[in-house]
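Chains shown are a subset, placed as in the full complex.
By letter and in written order, the chains are A and B; residue numbering begins at 1 in each of them.
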Amino acid sequence: MKINSFSIIGGDKRQLAAANAILLDGCAAFISGFDRIKLEEAENISVAEAAIYSEVIILPLPVSKDSETLNAPFSSEKIKLDDDFARLMQGKKVFCGMKDRLLKTSKLWNSNNVYDYFEREEFAVFNAVPTAEGAIEIAMKEYPGTIQGSRCLITGYGRIAKILASMLKGIGANVTVAARKKGDLAYASSFGYQAVDINKMMECGHFDIVFNTVPALIFDARMLAHLCEEAIVIDLASAPGGVDIDSAKRLDIQVIQALSLPGKAAPKRAGEIIKDTIYNMLEEDNE
Amino acid sequence: MKINSFSIIGGDKRQLAAANAILLDGCAAFISGFDRIKLEEAENISVAEAAIYSEVIILPLPVSKDSETLNAPFSSEKIKLDDDFARLMQGKKVFCGMKDRLLKTSKLWNSNNVYDYFEREEFAVFNAVPTAEGAIEIAMKEYPGTIQGSRCLITGYGRIAKILASMLKGIGANVTVAARKKGDLAYASSFGYQAVDINKMMECGHFDIVFNTVPALIFDARMLAHLCEEAIVIDLASAPGGVDIDSAKRLDIQVIQALSLPGKAAPKRAGEIIKDTIYNMLEEDNE
């Protein structure tokens, strides 16, 4: 890969961390859309300049929240996503998260040159690590006992659950994985977790800490009633989450909704993951 | 599940272990096709009797090697797979491995009643455990150093590789996983292994023990030349395996072809896995 100049336009601290990681690799990184924050390693420049200086443009995740302007919380002005913006990017390799939102903002976009790092499997897998660590940090903070020796329930067995289960076991927790597929349960028990059908998980005794990764209402009033009062539920599933919050309040069960953990728990690593994923995509593109 | 009587017809010691596991659950298990071996827990009966006594028939894996007779190495007589055999089984739930071979032997088979446990995901996952342990046992036997501290390379990142990597790390080996997919590599590095593109694995330094799980000629003469002479290659990929045996001989590299490890390394567990998988299928069938 011969590209040695990247422009990071918009986004939050994760994008800055990505810029930093690129600089540490000895490549140039131009930054735009960050005039409201003090930058250490680079100067904030205009979008037009940023577009000119680099072959590769890195836009945020999601690229837009309103489908009209760039997701750029550290920019004092709105950056419109329109034909002008698209024209500036012509001929560039443009990387972003949720690229459909970008493509809809102008007919000038050539979808062949727009890449979505959020769709990449390795992006999701890598981010499962800071997510799992963020979840463990919350558990350590909130649970008055030790994780070591505690009874942890993880619902679901996707990427986050796999990494989380491994880490919790690594600290010494007793880990139960509740999933639906027999193959997942076979994996879970082969890795040394107690594996249980998600429909029967409440027959498995008591749990101290529950980590939900399933984006469906798993913990309804009936299920919550099976938890002991002291249990802590950490909901990692994207909104609306997997817990009936009202019932939990009524039952006095502590529920912590933990979203976007990579950027919060490990912003530096979150930036590296964006960079690594884009490098992978550039490499494959060159093959 | 209300079924409480099973007939095991044909197969090797794994099937006997399955019969045993069923008996330990408090169910009845009838055995046929084992007249050449001394049975402890049950008497060998005829196929016809076995068929009458049970609703559920368990045939071996593979059900047949020649597509004409039952795979029954411990039977002194050949057991023909024909219309007569199929007629005996009518109305029964028949479980076997590689059911296509069975269905072809008679038009009387009703494919709705014939189940293939070999196709089940959990069967494959569970069997990865005795396979991994068998591979480690071989490594311990053949490698003159300790696994702890050794440099192990695993090619591929399927079921066996995942379990094997976890166990080797659990003993203290330095584990490198060589795979093709970026998502697999992300998982491997997230679980603490060195992860490397399979095309670049020989640039990663030396390895003491190589475990191949990829059923393709990964270790050709060129690749083998990169291994040091003392390296041991344990080939877990099904025939023809992943190693150029002739070149390995010429280079004086020890290659161990290790197939059908579950039945060899852990026959008791291999039988339990057959039983557990069939129980799962019966349960789903009843739902």
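Simple rule for what comes next: a contact is a pair of C-beta atoms (placed from the backbone, for glycine too) under 8 Å apart; a residue touches a chain by one contact, two chains touch by 3 or more.
As the structure is a prediction and not an experimental result, all values here were calculated from the model.
Engineer: What is the total copy count for the complex if 2 chains are drawn?
Structural biologist: 4
We adopt the following convention: only the chains that are shown with their structure count from here on.
Engineer: Calculate how many whole Å lie between the centre of chain A and the centre of chain B, each centre taken as the average of the chain's C-alpha atoms.
Structural biologist: Chain centroid spacing, chain A to chain B, equals 37 Å.
Engineer: For chain B, which residues count as touching chain A in their complex?
Structural biologist: Result: residues 120-122, 124-126, 128-129, 162-163, 166, 181-183, 185-187, 190-191, 280 of chain B touch chain A.
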